[in-house]
Every structure is written in C-alpha cells, then in structure tokens.
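Yeah, one chain of the complex is gone here, protein chain that is, but the others are all in their spots.
== subunit A ==
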Amino acid sequence: MGTVTTTQLRSMYEDMVTARYYEERLQEEYMEGKTPGFDISAGPIPGELHLAAGHEATAAGVCAHLTDEDTVTAPHRPHHIAIAKGVDLKRMTAEIFGRETGLSAGKGGHMHLFDPDVNFACSGIIAQGCPPAVGAALAAMKRNESSVAVAYLGEGAISQGAFLESLNLASVHDLPVIFVVEDNDWAISMPKGRISAPPDGSRRADGFDMPGVRIDHDDATAVSEAAAEAVGRARDGNGPTLMSVQVHRRMGHFMGDPETYRPEADQQRHQERDSIERLASDLEAAGVDEDERETIREDAHERVDDAIEWAKDQPEPEPEAALEDVFSNPPSGVTDEDPTPEFAGDGGANR
C-alpha cells in the first residue's frame, strides 16, 4: 500500500462516505415534489442536479494532499470535491436549497458554489474551471508561495479548447497546477469513444510535454499515491501534471435522466465496482476494522443529516436581494467615491 498512512486512509474514507451519503440524501430531497410527474422546477431543490456517486475517489485521493491555501476548481458535478476540500457543508447545503445563508446567498445554486475560505469554486461551463486554476497557480508562482491549484474536469471536457489551452499555458510556464480528469465513460449520453481520440485523457499530456498519469480503477489509495507525486512536483516548482482516473457514474447524468441511451450491462458494471468498498478493504488491512468504520460512517451520516436539516430551516432570500451583488460589496471606493476633485470636474483640460 506504499506511502499512504492509516490516518490518511481513514480521512479519505470519511470524505468518501460523507460524499456518497450526501448525494443519496440530496437525491431524496430533490425528488420530493417531483413524483410522480417529474417537473424540474418543483420541490425543495429546483433546477438541474448532477450527483457524483461513484466519483468519490478522485476527490478524496487528491484533496488529501491539499491545504486551505491550495485552490480547487470543480465542474458541474462538484459536491464530492467540495466536501473533500473542506467547504462549509451547512452553507453549501443551504445554497443548494436556495437559502439566504447559503454560500452565495441563493444566487449560485449547486453548479456555482464558491467558498473563498478554502479556495474552492466551480462552474457549469465545460472545462472553464481550467484557466482560473492556471491563474491561481500563476499567482502562487509570482508571489513565491508554495500553494498549488487543481482543476477537475470530466472526460467529456478533454476536447474543449479551454482545457487544451490551459495545458499549454501551464506547461510552458512550469506552473504548479494539477489537472484531474474524472473519467466516468460518459458525457451525458455520449460514450467517450465516440467523442474523443484517444479516449484516455491522460494521453493529452504527451502533446504538452508534461507527465500524464492514468489510474485505471477508482482506487482511492492509488489516486492518493499518484496525487502525492503530482502535488509534490508542483510544490517543488517542477510544473504541472495531468491525471486521469477511471470512476463510475452510478446515477444518471442529472436527476431525471432516463438513461435510455445506456445499456443495462453498462449500468450494472458501474454499480458493481465500488471505490468505497475497495478503500474499506485497504482500511481492514491497515487494522481499521468494521466497527471503527461503522463509527466513521455514522458520524458522517449525522453530519450530512444535520447540514440538510439546518439548510431547510434557513430563510429564503428576499426577492429584492436579486438586484444586489453585481459588483463588489461594499464598493472598492476607487471608482465610486472620492474622485480626485481637481481632475474630476475639469473636462480634461488639465490632462
């Protein structure tokens, strides 16, 4: 099991069972008011909802090596990554329920979660988290700080310009950034072989002169080992790494996805290979037995249930709040207040 300590295994397990249970609970909450007739705008959580059951290993394995100062950008399927990065679970949940005390006061929703305290952000536009991650890495390099940045993306995003351009920019400047492709075989209804050549995202690294690592199974321990190397390389000033990890889409692309395009056998295959059970056996081997694991699970479930209960108790935003926050609040003062009086009023004669 190489370099991963028992403490790290335990903490990954905690992140993964939290994330899995979180998605299961959100699914329940989301479906409330949407059965029998599914209406996307009904129920306590309206709008699109992309859940990440089966993706947990990439989140836990990579974020295990990050501190709050390190930046993470996530795509449209962000919850497991946010949890592993240490985003405030209660306020994140309140955001998903569209409440005033949510991370973004109800303005962002589940695809647009921002927690600057732990340098986490996500975006609903494919691959568009990559350039900002490169920018965070650039800032770290310019300021001589040791922090790194991680951009997560799906395997469907590996043919988007923003990703490919980011690989080059990061590589040519040796920036401390790690690109993590969560390869669940599907981009909504499109199998990876239909839309990407080659389908293995890690091979994009070859063309950009950086290490490309492929992990063929969602084994959190293997992800953690590979991430240790990639993050270490970035922190040491040796440039970017591209990782691609095979994960599994255990649910539809979004809630309500009929998945009629997906062969039964494929669904079955994705249900069977469970990264959490795999990690449990690593824990067992490291001497963390089922009793201890059960305690970890119970604590995680309690945390999730508490967060959901808290979120549902929070007030909805006042409608007029919709008109606030287009610009920084409070205003910066430079452009809005205290004009330099002798120049502000003279129409340019003194320029």
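In this section, contacts are C-beta pairs under 8 Å (C-beta built on N, C-alpha and C of every residue); 3 or more make two chains touch, one makes a residue touch a chain; residues count from 1.
Note that in this section contacts and distances are computed from a predicted model.
Of the names listed as "Fe-S cluster assembly protein SufB", "Phosphate transport system permease protein", "Electron transfer flavoprotein" or "Pyruvate dehydrogenase E1 component beta subunit", the one that matches the UniProt record for the absent chain is "Pyruvate dehydrogenase E1 component beta subunit". Checked against the full complex, the one of A:Q160, A:N238 or A:Q267 touching the unshown chain is A:Q160. In the complete assembly, the contact with the undisplayed chain comes from A:E48, out of A:E48, A:D174, A:E229 or A:E292. When you scan A:Q8, A:T58, A:Q128 or A:S147 for touch with the missing chain, the hit is A:Q128.
Residues 37-41, 46-48, 95, 98-99, 102, 104, 106-109, 111-112, 123-128, 156-157, 159-162, 187-190, 194-196, 256, 260-261, 316-323, 326 are the ones on subunit A that touch the missing chain.
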